[in-house]
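One structure below.
Just one protein chain is left out here, and the rest sit where they should.
And then subunit A:
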């Protein structure tokens, strides 16, 4: 499929290097080589010469197409593209998406009620989480931004682990040191979420570099980020480094149309984030319908094979619509219409698309779905009650983890606090902390 929408006059017919982009791979056709190697400019060795001046316009390039497997009604458009997943796998995908959505609704309300300080929901992006996670191996390392809870759901992070983290209690793997939704799990190869936007992108490249150095490496790094985060300098640096250092990393851009309130048409002027890949940074690129779980799955599978075979990065842009408000600090009806949100929450919703697919397959059972959702709801509500009552981590832990070995001045401060608490214990809720 050619990316050249029009005949770009920059290259006259005889000299033209026809650039073909097929799938995620870029290959040069056997065009006539007019440039003697001796005269090639080091900065653009493959470029040909022309003698008619023309500005290359953004419009000269067709937007990168959006790969999808299903139509809106859950029908597979090209049977060869159906990943042929078993009923068991498709049901797990569907249930994980439902679980995520159900848990999000309740935890969102729990923040509204003042039980936790903060929450971020994943509505509308369930397919991009589950589809991508399903195509990976557990040994692949995940760097998330903050809206990737579905990846953890797929990997087996339990409801109690999610809720314990949000409530920062003694069973929270993060020991109450992080805001809600900043999950992390060494066991599940999911690097702890870090608040500063985009810093995870170059770090993911560094982790991929470390993997690449291992003999017979068979794992890659996947870095998730939004299209807004892709405007940070970190993202540009990471793309360029991944290309030049040749690292097995998949840049998974969740382009959900909004960075808090900033719509994507104010965020960038190029062809999304995918448009930066091939021409901008020399990175193999694929753009998918992020509401189509099979499209995301296939693209991720292909991207994984490519990055491990070539030791090179891939940009994977999953288009979706952030049905959620940005976070609990945001009311998005201030900058977009309720009707628009409703359309994406029903017709175009990833869960309804997968549901339709299952209906066509005869794999869908209304009663089972209702029971599953109500079961998850009960489990989440019960877990909130439990997590809320659990003790907080021992307050002495506040001083731990600054350095590998606790320095003397922190030991001293810890002792001072112990003495202070001992002297004034009647004024502190010591019973709510683990001793």
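One rule holds in what follows: contacts are C-beta pairs under 8 Å (C-beta built on N, C-alpha and C of every residue); 3 or more make two chains touch, one makes a residue touch a chain; residues count from 1.
To be clear about the criterion, contacts and distances are computed from a predicted model.
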item	value
Candidate names "60S ribosomal protein", "Pyruvate dehydrogenase E1 component subunit beta", "Mediator of RNA polymerase II transcription subunit 20" or "NEDD8-activating enzyme E1 regulatory subunit"; UniProt protein name, chain not shown	"Pyruvate dehydrogenase E1 component subunit beta"
Per the touch definition above, residue among A:237, A:279, A:359 or A:386 touching the missing chain	A:237
Touch criterion as defined above, residue of A:174, A:275, A:313 or A:350 at the omitted chain	A:174
Selected residue (touches chain absent from view) among A:63, A:83 or A:206	A:206
In subunit A, positions touching the absent partner	141, 143, 172-175, 177-178, 182, 184-186, 191-192, 194-196, 199, 201-211, 213, 233-234, 236-238, 240-241, 244-245, 400-404, 407-409
